[in-house]
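All protein chains but one are shown in place.
Let's turn to subunit A:
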Amino acid sequence: MDFKKETRILYCWIAQIGNLLLRSLWRLIHVIINLCYLTLGIAKAFESYLISWGILRRYKSLQVAKLRYLAIVVESKDACQTSKIIELLQWLADVGVKHVCLYDMEGILKKSKDFILEELDGAILFGEAYENNEIPDQAQMTLEFASFSDGKEAVAKAANVLFMKYLKSGATDQNQEEAIFTESQMAEALKTVGSGGPEPDLLLVYGPARCHLGFPAWRMRYTEIIHMGPLKSMKYGSLIKAIYKFTMVRQNYGK
């Protein structure tokens, strides 16, 4: 009996020591991983500065023409930082990006659109220039402002438009399997309700999470999505790198 008790005590002591060793090892692993991430972060920041100063040659000549339409997603709480948004747009204008869609879920950017347009010399609203589903070719920068209401809510409104047309057409009883609506009809209906912008080639997400926060789903089929980190830490070099990476992408579109 005593022997069993002694054995138990011994095991518990061994457990304690093992516990301490495991805990130390865990902490050590954490430290190593944090150091790795820190090193990576420093390297990325350094690379970003090198790109900004024009030292890295390959980023000097961007084929910006490939980027016909750019979308930027920001969190609504960051959307209030209008100065940051304007700075970002000025960087894009300097690089030669012509057409930009700004999105935040709550529509804060929509409320600031007049101020933003005023601060950016010569920029106009995209809707004024977008006709016949063609992205206009012009010198001025065009800006589109979108929010959650242009996403799922707009699809619901477009569904209503399609339904009304379907009723008016007087179509007789249809089998549920037969297509009465097509994708192009939906695209037209979205345009009718004012949410029919082009599909962005590239979407930059500024925020803590790699998530597009409800950007109009209909327009994101083949959009490249790059997470840029928080808006407050945005860097010119990172922006150039993201655009450069996009210009190097080759899409098969499933074929």
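Basically, a contact is a pair of C-beta atoms (placed from the backbone, for glycine too) under 8 Å apart; a residue touches a chain by one contact, two chains touch by 3 or more; residues count from 1.
One rule holds in what follows: contacts and distances are computed from a predicted model.
Novice: The chain that is not shown, which UniProt protein name from "Phospholipid-transporting ATPase", "Glyoxylate reductase/hydroxypyruvate reductase", "Protein YIPF3" or "Alkyl transferase" does it carry?
Specialist: Spelling it out: the chain absent from the display is recorded in UniProt as "Alkyl transferase".
Novice: Touching the hidden chain in the complete assembly: which of A:L56, A:L125 or A:L213 does that?
Specialist: Within the whole complex, the residue contacting the unshown chain is A:L213.
Novice: Which listed residue, A:L88, A:M105, A:V193 or A:M234, touches the chain dropped from view?
Specialist: Here the residue in touch with the unshown chain is A:M105.
Novice: With the missing chain put back, which residues of subunit A would touch it? List them for me.
Specialist: Contact residues on subunit A toward the absent chain are 5, 8-9, 11-16, 18-19, 22-23, 26, 75-76, 105-106, 148, 151-153, 155-156, 158-160, 162-164, 166-167, 174, 176-177, 179-183, 186, 208-215, 217-218, 220-227, 249, 251, 253-255.
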